[in-house]
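Only one protein chain is missing; all other protein chains are in place.
Labels run A and B following the written order; every chain starts at residue 1.
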Amino acid sequence: MKTFLRIIGALIVVCLAALLAFIFVPVQRTAPTEELAADWTPEAGQGEYVMYASDCMACHTAEGGEPFAGGRSILSPMGTIWATNITPDKETGIGNWTLDDFRAALYDGLTPDGRHLYPAMPYENYRKLTEEDVRALYDYFMNEVPAVNNPVEATALSFPFNMRFGIRAWNWIALSDPAGSAYEQSTPQERGRYLVESAGHCGACHSPRNVFMGQDGLTADDANFLKGGEVDGWLAPALMGEGSAAATWPVGEIATYLATGRNSHSTANGEMSMVVEHSLQHLTDEDNLAIAAFLKGEDVGEATLLGTDLALEEAENDHPTTTMLTEAKDLSEGARLYLDNCNACHFVTGKGAPEIFPELAGNSLVTADQTGPLIGIILHGAEVPSTEKRPMRLVMQGYAERLTDEEVAEVASFLRTAWGNDAPAVTAADVAKVRAADSAH
Amino acid sequence: MTDLPGLPSRRSFLKATAAGAALSGLAVSAKARTAEPPVPLDQYQPEFFTPAEWTFVLAATARLIPSEGDGPGALEARVPVFIDREMMGGYGAAADWYMEGPHQPDADPFRGWQTPLTPAEVYRGAIPVFDAWCQQTHGGAFAELDAAKQDAALTALQKGEVALDPTLKDFFSILLQNTKEGYFADPMYGGNHGMQAWTFIGFPGARANFKEWVPRYNVEYPLGPVSIKGERA
Partner (left out) sequence: MARQEKKKDVVIVGLGWTGSIIGMELAQEGLEIVALERGHDQDTVPNFQYPQMIDELKYGVRLGMMQKPRQSTLTIRRNLEESALPYRSLGSFLPGNGVGGAGTHWNGLNWRPMLAEYKLRSHVEQNWGAGIIPEDMQLMDYPVTYEELEPHFARFERVAGISGNAGNINGQIIEGGNPFEAPRSSDYPMPAMPSTYDGAKFAEAAKSLGLHPFARPGGIASTSYVNEYGMQMGPCNHCGFCERYGCYQYSKSSPQTAILDALRKKPNFSYRTGAEVLRVEMAEDGKTATGVTYYDEAAQEEVFQPADLVILAAYQLHNVHLMLLSGIGQPYDPRTGQGVTGKNYAYQMNGGYTLFYENEVFNPFIGTGANGFSIDDYGIGQIDFGTEGFIGGSYISSGQSNGQPIRSMPLPAGTPAWGQGWKDGIKKWYGHSMSIGSHGSHMAYRNNYLDLDPTYKDRHGRPLMRMTFNWHDNEVRMTQFMREKIRPIAEALKPDSMQDAFKKQGQMYDVRPYQTTHNTGGAIMSETPDQGAVNKFSQAWDKHNVFVMGAGNFVQNTQYNPTGLVGGLAYHTAQAIRTQYLSNPRPLV
């Protein structure tokens, strides 16, 4: 008994020591994955390009704020995370950071003083960046971004999420992959893989989350990689494999969507429209094609982005829904509401029109389990941002004023069963919830 | 129910208010969001028109688009409400128009609106003159006359046989124009109540998309109208 107690006592001491060590012993930073010459300098524009590919702008620039001066709030279930100032300001930004400090943030989610970053910063993915890209990015932030003195509100999450050492435990699981893996980038598919798994951090939204809320799938070697996730109530659809858009769209169409937020089938909404605006439209056609080729598992071949000076015929179909809407007789409430409110652009075929009016037939947003985005778009509309190759800002107006909750539910439910779509109905209560949540914003 | 003094087509007016009340329920029942049914026309408090003017407008529009036969008359469509509201708005005040002098109100009509008066001022100025003409010619103010005499009086007004000051000469044309506007405009402006006028002629209102119908030659379009606010009829 005594022995037993002693053993228990010893175990407690060991555990305490381990816990204290876990909390207080500095964590190791990952070393550079490649030794570059001390005088190595990035090519002109290389750092900015990595910045675009990494979409740093999306989080680190506040609405209407100076670029990268932080202050954007990122809502998480644990509380509000405030994106930091990453301009080279010495007082409020990262002006005092060394390259090693910078790399540690990207690879290990560590600040120079050893604190853990919240994994809203996708260091799970950024740790795959090559040393050259890390250096180029560092060079860009230190030398090309203007310093902005902008103190940002400190993130204050509720207990226990404010215990940052907890992230250390999380990191043991999440960061099991080695940093800066040596990527082959000689073929487009290899280049695409690198961009998707590292800078692009596509998995942050499009991979499911595991029980620890880490990305369930960090690389293409993982079974669930890019098999679809959920972000802020939105379905982030699967990007690879059966049923994914990549499986049905040609490489050129995928690349066009990435570069412009629109293609012959769909338009980008929600978070994705911001990714297009701040990141993907700035990539080269070759890189967007490479990403598309990787996602589809197919060579780029002759594929190109959709060009200009184009007339694109809209698709036809003879689905019973199409026939019913064309005849315009014996209409359900939802079908009648569709004709009165939606048909103008999306047409009786539910096929919309290439590059401008997205397809509703077979649209993952329409049939998603998460009905909030569909309802939200019916109520408040949607907007595709102006991009370099497609400068037109495309806007769908909202119907919050014109349609009641019951009517939105009717029309949404109609969409979810029309043209072969097969998803459960939406209720007026679902609509009321979205309407209330949005008006609370 | 308030008895409107001297409203000769009272029968049709009664029909109008009854139909109007019924229709106000009917028109919104197609839509889940129930709008407040409007006050019956005979209880409507005009914002612009004086009681005497209002009496005239009710009576005159009731002859311009009568209630008899198929389809709504001006009263069922609440055209007078529309005109009253228009008088209070930018149109009544000629807010968009160039109104600087000098004016030449007796110019050839081909030369357009040349009176110094706004449309609202033309109504205000012309109604008493026309009523007085009716009194003198037919023995009663317009609203007190029987339908045949009212029609005769309006015809005289239309033909320019009623001596109006040149500044008022466009009165009949704007009265008729505004009556038709109130009959066919979107119901949110107060007239075309329940989209009855649209239903009557087969205009689908604010639906405004017909791609699949272009090649369907000589086939009657089957759907009733929808309004800007989304009501259906």
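Keep this in mind: a contact is a pair of C-beta atoms (placed from the backbone, for glycine too) under 8 Å apart; a residue touches a chain by one contact, two chains touch by 3 or more.
Just so it is clear, the model here is predicted, and its values are computed rather than measured.
In the full complex, subunit A contacts the hidden chain through residues 260, 306-314, 343-345, 347, 353-357, 381, 386, 388-397, 402.
Although one chain is not shown, part of subunit B still touches it, namely residues 63-66, 68-71, 73, 90-91, 94-100, 102, 104, 107-114, 151, 154, 158, 176, 179-181, 184-186, 189, 197-198, 200-206, 208-211, 213-215, 217-221, 228, 230.
The rule we apply is simple: only the chains that are shown with their structure count from here on.
Our note on geometry: subunit A versus subunit B, Cα centroid distance of 57 Å, whole angstroms. Residues of subunit A touching subunit B in their complex: 325-326, 328-329, 336, 339-341, 343-344, 347-348, 401-404, 406-407.
Interface residues of subunit B facing subunit A in the complex, by the touch rule stated above, are 31-33, 207-209, 211-212, 221-223, 226, 229-230, 232.
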